[in-house]
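The structure appears right after this line, and notes come after that.
Apart from one protein chain that is not included, each protein chain of the complex appears where it belongs.
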Amino acid sequence: MPEVIFSVDQSKSMRDQDVPGHNRWHPDIPNVAMVRPGDEFRVECREWTDAQILNNDSANDVRDVDLKRAHMLSGPIGVEGAEPGDLLVVDILDLGPVPQKVGDAPGEGWGYTGVFAKANGGGFLTDYFPDAYKAIWEFHGQVATTRHLPGVRFTGITHPGLFGTAPSAELLERWNRREQALIDTDPDRIPPLGLTPDPDQALAGQASGSDADRICQEGARTVPARENGGNHDIKNFTRGSRVFYPVHVKDAKLSGGDLHFSQGDGEITFCGAIEMGGFIDFHVDLIKGGMEKYGVTTNPVFMPGNVEPRYSEFMSFIGISVDHDTDTNYYLDATVAYRRACLNAVEYLKRFGYTGEQAYLLLGAAPIEGRISGIVDIPNACCSLYLPTSIFDFDVRPTSEGPKSADRGQCAVTT
Amino acid sequence: MPEVIFSVDQSKSMRDQDVPGHNRWHPDIPNVAMVRPGDEFRVECREWTDAQILNNDSANDVRDVDLKRAHMLSGPIGVEGAEPGDLLVVDILDLGPVPQKVGDAPGEGWGYTGVFAKANGGGFLTDYFPDAYKAIWEFHGQVATTRHLPGVRFTGITHPGLFGTAPSAELLERWNRREQALIDTDPDRIPPLGLTPDPDQALAGQASGSDADRICQEGARTVPARENGGNHDIKNFTRGSRVFYPVHVKDAKLSGGDLHFSQGDGEITFCGAIEMGGFIDFHVDLIKGGMEKYGVTTNPVFMPGNVEPRYSEFMSFIGISVDHDTDTNYYLDATVAYRRACLNAVEYLKRFGYTGEQAYLLLGAAPIEGRISGIVDIPNACCSLYLPTSIFDFDVRPTSEGPKSADRGQCAVTT
Amino acid sequence: MPEVIFSVDQSKSMRDQDVPGHNRWHPDIPNVAMVRPGDEFRVECREWTDAQILNNDSANDVRDVDLKRAHMLSGPIGVEGAEPGDLLVVDILDLGPVPQKVGDAPGEGWGYTGVFAKANGGGFLTDYFPDAYKAIWEFHGQVATTRHLPGVRFTGITHPGLFGTAPSAELLERWNRREQALIDTDPDRIPPLGLTPDPDQALAGQASGSDADRICQEGARTVPARENGGNHDIKNFTRGSRVFYPVHVKDAKLSGGDLHFSQGDGEITFCGAIEMGGFIDFHVDLIKGGMEKYGVTTNPVFMPGNVEPRYSEFMSFIGISVDHDTDTNYYLDATVAYRRACLNAVEYLKRFGYTGEQAYLLLGAAPIEGRISGIVDIPNACCSLYLPTSIFDFDVRPTSEGPKSADRGQCAVTT
Partner (left out) sequence: MPEVIFSVDQSKSMRDQDVPGHNRWHPDIPNVAMVRPGDEFRVECREWTDAQILNNDSANDVRDVDLKRAHMLSGPIGVEGAEPGDLLVVDILDLGPVPQKVGDAPGEGWGYTGVFAKANGGGFLTDYFPDAYKAIWEFHGQVATTRHLPGVRFTGITHPGLFGTAPSAELLERWNRREQALIDTDPDRIPPLGLTPDPDQALAGQASGSDADRICQEGARTVPARENGGNHDIKNFTRGSRVFYPVHVKDAKLSGGDLHFSQGDGEITFCGAIEMGGFIDFHVDLIKGGMEKYGVTTNPVFMPGNVEPRYSEFMSFIGISVDHDTDTNYYLDATVAYRRACLNAVEYLKRFGYTGEQAYLLLGAAPIEGRISGIVDIPNACCSLYLPTSIFDFDVRPTSEGPKSADRGQCAVTT
């Protein structure tokens, strides 16, 4: 097993760890450790909300979560010799929940999927599901089940939701400026269009004093993916994957966390993955000058691993960029199209006895694929969603007899 | 081999066939044949432009194509007993180019991929590639190669771009209304936001006289996917797939065409697939009242087949909903995110010696996957594009030595 | 479509074709055509027994088949420049049943699987199933079903059972000598240990006069695989495969046939594949001196294609090299071990209502995998057999309730 270079005590907040991590992006957060190209090492991670969510049957904790504490990241890890313009090669050797431990923190034998309330975060279908919901998943090796979605059992594509290098000061400034410009187009929107730097609940790692204050004032929020990687939520960053991150600062400063036991493409409930703390084992290397050599300027490139769970039969749903409720046509809008595909899948699953919110939670967490199928056939984008049929213990395919509906319980709701 | 119920002479326009097809959607186009649930049958198809594109090294034909003639569809085929509210079960048993024939029409041993000019159709990257380009592909069993993209060879996921049932009169009216409303928001846009009914070049099958005139006046254009199916361009409708189409009119009236030898998710060059005429073998069945039973109201559902070509290594590209050229942030816009992923892939491939337009053509035609990875991490949607590495006869993976660039020729251009 | 260089009229015996093929291996059978490295071409094939088997519900034809007429091969095709010591590169571009034809010959819309009687051919389980049985399969695109095995439906891995190059005179002599030596150890065995040259029913292609007589006297029987390739019955030689055949004579002299719509590993019923006539499209090339370069001396090497049907769930059976009926232990005998795995699978399937002979036919024809799992753990070899669960329209997995047995009819039997 590789050496642990960032360790976490899961009974404590990230803020109270011996070596705390951080929850904002900033070039001046001090490195917690240095590694060399060729090194293998382990990083332990907190669940992204810093364990605000509990293993129970109420969604009140999801409704009331403090999003300013997110995402709690482990790092930054400096890589010797890394300079701006390089590509940092990161192999994901292994990852998983907290080893050999059953406990209260997400990742200690269990994880959760949450639908966030429209008033506090929202999600992809928030106009249809404005309230908070939750499902608690139990882990059985690589398999997850939940009392909140009986009849479902699947192998997770375990992956980190969020890893990235530190932005340069200049890049950070660009982020903050362009996101503020977007927010300014509708500053009172709920949920908001974006999140600006906010020192409340900010954590600057081992920085202290005025440095820490400045980092917390300036640091970019961790929610979106950006030029440094960040919160990609790409389910295919699983064991065996290789990611090539652009390097924007000396030492690259790799940080990350937000581990997922599983997730469907889109992570549609916002907190749609099965969220957990745990560990991740890395191997790192450098391609000197790789950004220019390979034309990688704005986003990482990557190579998926070869151990994703294998499914061969899917029930697939299509959406186009039309709001059928209002008969409104959008121009080649893949977001609308994928939302309609999700809504179509929800409607279908309801015919088998699930509540809409159960179906919504399932589509966030299960290994579904979301594809941009057609993006040029004016005016309608066409997206498709592939749901493996074998994750159900009943036959979910259409037959001439019609669906077998059953009482399938309910997820955790708010009180 | 199943009986041919719609036959095509590939040396003639669809208009001049003994039994012509149609190129507009309308409930009143007369059936060309009746089949029964349980039947298997073959339908022959013209290439979607009615063979306006030639097997040569000039893209002038793509630049000058008359889009009003598209898409030339075979049908409608009536299904006995089908009534509005049913689901029409369509199994794609087999499909392919024109059998046992080498000739001048696309599908007779060859096919093409086109980048349409911004002034005449455009495409997903039209602001970056405003001119017309073309690649001619030769077929070798299930494999395609092209003199216009040396170094590339892949197995196609052959599929129909467009199949669907007839709309009801009411549904047709809704389409035309909602699309006109969209067009009205920017009526002079080039390329246009949508296409309205246009009798010029319209073909109404075996309708004649005032019926034909009315159909051509009212008939919806065939470009987008809609509630009847239509131009999905879903590459996964390949051999062995089963599609469940909503039935909107008596007899269902199944029509289709626009066969593709291969296509990448998104069909990004607009005519991004490898376009061809050919044949498709169907088995049909009915689920009576299936729309209500399964909650299928707005789009077909489907089950992909199990013989898609298998790749295990991918070079993957990420895009987020930021226009990095202008540092403009878009709110969870998957269309922008996928466009950036495509642009990142183009830039990468240029480092190996391809021209940008070659890379663009390749991404349209090769079996790439386009996924909506993250759609909730405000403000940035995150899309990813998976390019199989084994379609190249050189190593396309990043290495510390940097890419091996070579002279890789050029695609067909305009004169 | 590539040019047909060997054509077959399926209404006539191979013997009566304009250009007949052959059913013995001999270096002096004249070439029927010459091709060049780089060429693509089509070869039409008779079903291996020359269409002695009929589409009906009696297995009498299987019982009474004249095996001396087998295998009817198309060829030899000469490859310009090929010399002994080269490797002949053969790409299988495409293959399938007789195109656009429904008729009386196997391959014209249908095929069959036969269990041969112990007294006339036998099979892998002939001591357990000494009589003749048959199943007639109908083709639906790449899918096969049969009235003789209700509840089963699968995608075939279509492939040629038999292709190879001509042996040299010296190699032919070695074959005949070593096989005679084996037969001599038990010359009266039924079924026999091997088949010696036999001019009865022999066909020597376009050879005539004394040449033909000599070929028929000396020519090796086509049943086994040998150093020239031959009757491999490797199900993975499907579309997209590339085979590297040793070249033993000038022009290589490629011949073949025995097309299979599908087959399980082992082809256990002897005529276990779904047998058919049809076509196969090849591309050929040469690696000069390839046998020495790559150390390929005794058998071809190959690379499977990437479009085999994809299954993800299997019911698997194990066998070890023990005859449990007599409690006799064999030493690391994979043949015994695989036979026990097959018998275990048969026994299991009987619990669901199939007869033993139906189960036996199924294991010959369906895309099962047969693996040598352990071959060193003295004294027991261990083989395993993987049966895809999704080929059944009922649940074939073990449950606490036990199997759901049903009346599943019967295959064709003898009268």
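Lettered A, B and C in written order, each chain numbered from 1.
Keep in mind that, in the parts below, contacts are C-beta pairs under 8 Å (C-beta built on N, C-alpha and C of every residue); 3 or more make two chains touch, one makes a residue touch a chain.
Please read all numbers here as calculations on a predicted model, not as lab measurements.
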item: From C:Gly219, C:Gly278, C:Pro300 or C:Pro367, residue that would touch the chain that is not displayed; value: C:Pro300
item: Residue among C:Pro187, C:Gly209 or C:Gly402 touching the omitted chain; value: C:Gly402
item: Of C:Val43, C:Cys383 or C:Cys411, the residue in touch with the unshown chain; value: C:Cys383
item: Interface with the undisplayed chain - residues on chain B; value: 310-313, 390
item: Interface with the unshown chain - residue positions in chain C; value: 87, 89, 123-124, 174, 177-179, 181-183, 191-195, 223-227, 231-236, 244, 265-270, 272, 285-290, 293-304, 306, 312-320, 322, 324, 327-335, 338, 340-341, 344, 347-348, 350-351, 369-384, 386, 389, 397-400, 402-403
item: Contacts of chain A with the absent chain, listed as residue ranges; value: 1, 40, 91-94, 99-102, 109, 140-143, 155, 239-240, 281, 283, 305-311
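The working rule: only the chains that are shown with their structure count from here on.
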item: Chain whose mean Cα position lies farthest from chain C; value: A
item: Distance between chain centroids, defined by C-alpha means - chain A, chain C (Å); value: 50
item: Centroid spacing, where centroids are CA-atom means, of chain A and chain B in whole angstrom; value: 32
item: Separation of mean Cα positions, chain C and chain B [Å, integer]; value: 39
item: Residues of chain A whose C-beta touches two or more other chains; value: 312-313
